[in-house]
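See structure below.
One chain of protein is taken out of this complex; the other chains stay put.
Chain naming follows the written order as A, B, C, D and E, and within any one chain the residues start at number 1.
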Amino acid sequence: MRPSERSCDALRRVSLTRHYTRHAEGSVLVEFGDTKVICTASVEENVPPFLKGKGQGWVTAEYGMLPRSTGSRMRREAASGKQSGRTQEIQRLIGRSLRAVVDLQKLGERQIVVDCDVIQADGGTRTASITGAFVALSDAIAGLIAAGKLAESPIREAVAAVSVGIYEGQPVLDLDYPEDSACETDMNVVMTASGRFVEVQGTAEGVPFSREELNALLALAEKGVRELIGLQSEALSK
Amino acid sequence: MRPSERSCDALRRVSLTRHYTRHAEGSVLVEFGDTKVICTASVEENVPPFLKGKGQGWVTAEYGMLPRSTGSRMRREAASGKQSGRTQEIQRLIGRSLRAVVDLQKLGERQIVVDCDVIQADGGTRTASITGAFVALSDAIAGLIAAGKLAESPIREAVAAVSVGIYEGQPVLDLDYPEDSACETDMNVVMTASGRFVEVQGTAEGVPFSREELNALLALAEKGVRELIGLQSEALSK
Amino acid sequence: MRPSERSCDALRRVSLTRHYTRHAEGSVLVEFGDTKVICTASVEENVPPFLKGKGQGWVTAEYGMLPRSTGSRMRREAASGKQSGRTQEIQRLIGRSLRAVVDLQKLGERQIVVDCDVIQADGGTRTASITGAFVALSDAIAGLIAAGKLAESPIREAVAAVSVGIYEGQPVLDLDYPEDSACETDMNVVMTASGRFVEVQGTAEGVPFSREELNALLALAEKGVRELIGLQSEALSK
Amino acid sequence: MRPSERSCDALRRVSLTRHYTRHAEGSVLVEFGDTKVICTASVEENVPPFLKGKGQGWVTAEYGMLPRSTGSRMRREAASGKQSGRTQEIQRLIGRSLRAVVDLQKLGERQIVVDCDVIQADGGTRTASITGAFVALSDAIAGLIAAGKLAESPIREAVAAVSVGIYEGQPVLDLDYPEDSACETDMNVVMTASGRFVEVQGTAEGVPFSREELNALLALAEKGVRELIGLQSEALSK
Amino acid sequence: MRPSERSCDALRRVSLTRHYTRHAEGSVLVEFGDTKVICTASVEENVPPFLKGKGQGWVTAEYGMLPRSTGSRMRREAASGKQSGRTQEIQRLIGRSLRAVVDLQKLGERQIVVDCDVIQADGGTRTASITGAFVALSDAIAGLIAAGKLAESPIREAVAAVSVGIYEGQPVLDLDYPEDSACETDMNVVMTASGRFVEVQGTAEGVPFSREELNALLALAEKGVRELIGLQSEALSK
Partner (left out) sequence: MRPSERSCDALRRVSLTRHYTRHAEGSVLVEFGDTKVICTASVEENVPPFLKGKGQGWVTAEYGMLPRSTGSRMRREAASGKQSGRTQEIQRLIGRSLRAVVDLQKLGERQIVVDCDVIQADGGTRTASITGAFVALSDAIAGLIAAGKLAESPIREAVAAVSVGIYEGQPVLDLDYPEDSACETDMNVVMTASGRFVEVQGTAEGVPFSREELNALLALAEKGVRELIGLQSEALSK
């Protein structure tokens, strides 16, 4: 029995609120149960130095957590003067996931920066971030098309992410914090609408996992991402 | 005529939403029109080193802005590796304002850290932060009393803050961003329920201001803070 | 009775020594009693990036304290790797105060950097800095005129600053360290020769202050700044 | 055809030189072809603060590259003042991989720090590091047993790592730099002697990968790690 | 002919003003011609962590330059966030030079920190710093003896420093800035009253120097330091 009483293959209640804040070209509040992340996409009409003059664009991401988004207050990274290794790992993952579904040539020499800021954490902040970030990115790109700056969308297909893990010996979908902190194996899976993998990151927290467990987790993740991509599509069609 | 069509002595629509996020001992979303700040109060059962063993508590504050809370994206302070001078000024101001109404002896050897994170900015983020922070602090202290950790409240009286300024030659209350960026003089006033000043910070952005203008601004501020303290009281009584 | 036996409305002995060091375009040792600050003005024939090509100049300030300018040794900011929030607040205040009396268009595309370094502290280092910095700035600008680089002075009028506060229930002018560390309310006032305010920063250290107290403090400050501007004028005429 | 003319399922020549430097409790030069990494294990008779008094030990890792270990010189991280996100990701991965096979209770209140420093890079530095680090760790622990500080080994089983990827449409084992920089999908797999997974990290560099490709890559990785664990065992038995 | 018209073996006018600032236990303004350095010695009743409980004291130094102590303004190290390599080299040299003449056992478990801050630079700031620092240190130690905290002085003998160099083919004593920036070889020599060397640091700026030149420079330096030690002694006897 999961602490939340969900069945093993059930996502938490997921919600994607577009136009959540006013200034950004794309702004989405994504909720995976009690995990809440504000994802904003900002369009900048320039590219990082390593891409100057190469005729292509860039998509990147930054990630942060409000100090009291968690059960006990974390030190503010701006005050401690650096981003933790965990923060850097997550923002690199979000950026790679988004770039995997964008044709950077078609984007033209501009950059889209997606900021994912966790205002309340209950496990799965990185997968919620990727899922919400794709919607914010889609809105920013729709704006570029509407403004005549892009002729067609550089987005190839949708991308979303979910966590799976082995909790009390059982493979489960979309871990919340009580599950995440107690699970033996934790895997984050980033997939596209066509069912292909962008990232698979499985980690044994305690006992290493077998090939059979890996297969079971991948099957659960496929189901979860398929549902999330349906919810993204629904949100974007409103 | 003000850009927002408000009268010169009118606040923006103000809202104070308590219990906005789940983990913090006090958590308030404060809105001054389109300015939105999440204020959380975290109780920690220890004090900073300089107060160890002195039998008193401490109240401090940290301030941040989401990178795209503003019209164009700002660099993330955690990524640039330091807090700007402006950020430090504001968080020091919030901390001093709260300490001015708290009896630190009565608080006991514990610390309350108030985080004010701006998720959408439209002028007046520091005054909204102080106004919301007081409500979050009140909730955190009520929790300590309910848990039997404090016998009586160390809060002496309410505190709130508002900005006033001279916009197109006219003293106006509670400046929004279009006014703030165009005004000649900008003043932030922090006052208590008993009508006394905690902080008065007036700055001539362009032409220095006269004693008469200063008096007119103070009168407007007194009116504004009185209304804000009424709204705090109403929110806390729900 | 004040610790220094001064009357409530008396400044400390103030001295302004021009040409104090050899290299800078303006170099002034300012003394407010035992508070001693070296103010140097450096002319640079370029502007910060945000002003490139805008046809205007810039005036900015930096502030520091020698580690043993104070009663007990402070950590050297260069060694700790960052400037404190207090340092940043003060240097921003000095910069704004000077810019308030300079026509930046008339200055042309050049920058004047004023460094205020406290070699001995006894309260009021920021007001002494502003008062001395104006004299150093005036000398640097006189040099530009003498060199034919400026046709007329971009300085509109003089500016000076003084602290006032409520010490043992009494409003007093120009607080020294024993008063500053014990006072209930502390206010720094920056004013121009024409009697207008550039900055008013009042802070209740203990009990918040009333409107009457604020008025009394402003009156004292007006008297003090008037005298300081007289001393600046005298020093510059030598 | 692979650039190195290896068959698809062939490792590069692997060598593990124990006692490579003199001071460390374990010191191994690991070579995967032209990739050369010095792995040293240092025993410290204390634990990080978060483990003080908990009766268990800790194993952690740090990773670095000499500035000219690569084709063009990289900036020295000590000079730039921070470790890159990539460096932090890798050293966290090495640490987790080693901890997965160590019984931290049995290790006692001491810490083993493994430093992996790349002196020449040709792809696969993180997998070579993990493979070499396990040997260095084993030597350090053997030393503790020989010195009578540990009664039995806290190591549960061997761990090693290898990269696999899809290069020109073909799954291949143990990518060198020319393959790594051109491959579509790159996966690092950390496995134990008993054939269980500690980490699986697959990333689509270009086109996302299918479930079939993932399965093929995992099969190759299993073969590679089995061989590497054989080589570790052989090196440790000398 | 030297730019200053001094003879080859002449020091600049040297002055040592004790009790220069009010707070420090020792405070000296040292002038070597136009080079002016404030040296303060601060007594702290504790030692750095690596000496805790070892029954001995410590003497250390920090060095800084005011941004406009030089011909063109240098970046403030506190603002750039780190001390340059040159600054660190100099402060390490000053500390070593002072420790060479102090019996750290006799000093007891306390630390004396000497701050050398250059307010005007004209070559030779490090040698002036060492020469002035010794006088400030002597005053601080005299204060400890006067206060009954030390029974006898831990100072073994005096120490002073001077620069020598080869300028236009000629060995010269006590280089000023025009000589320093044009000389071929520059040597800083730290010596004691008994004529022994504490530090000899010779650097060829252009053409390497011969053994004969080295000997000539050492002879000049011995003469200079002997005179400086006479001036220290005279200043301390006042």
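One rule holds for everything that comes next: a contact is a pair of C-beta atoms (placed from the backbone, for glycine too) under 8 Å apart; a residue touches a chain by one contact, two chains touch by 3 or more.
From a predicted model like this one, the values you see are computed outputs, not experimental measurements.
For the chain that does not appear, the touching partners among the shown chains are D, E. One of E:69, E:111, E:129 or E:192 touches the chain omitted from the figure, and that residue is E:192.
Touching the chain that is not shown, out of E:15, E:70 or E:201: E:201 (per the contact rule at the top). Of the listed positions E:51, E:74, E:100 or E:231, the one in contact with the omitted chain in the full complex is E:100. The chain not shown here touches chain E at positions 82, 85-86, 88-89, 91-92, 96, 100, 187, 191-192, 194-204, 207-211, 214, 218, 222.
Listed here are the chain D residues that touch the chain not shown: 21-24, 27, 34, 36, 38, 40, 42, 44, 62, 64, 66-73, 76-79, 81-83, 87, 113, 115, 117, 119-122.
What we mean here is this: only the chains that are shown with their structure count from here on.
Interface note: chain B and chain C, two copies of one sequence, contact each other through mostly matching residue numbers (shared numbers exceed half of all numbers used).
Here the CA centre of chain A is 33 Å from the CA centre of chain B. In terms of their C-alpha centroids, the spacing between chain A and chain E amounts to 59 Å. Computed from the mean C-alpha positions, the centre of chain A lies at a distance of 50 Å from the centre of chain C. In chain C, the residues that reach two or more other chains under the touch definition are 82. Contacts between chains trace an open chain of neighbours here, each touching only the next in line.
Pairs of chains in mutual contact: A-B, A-D, B-C, C-E.
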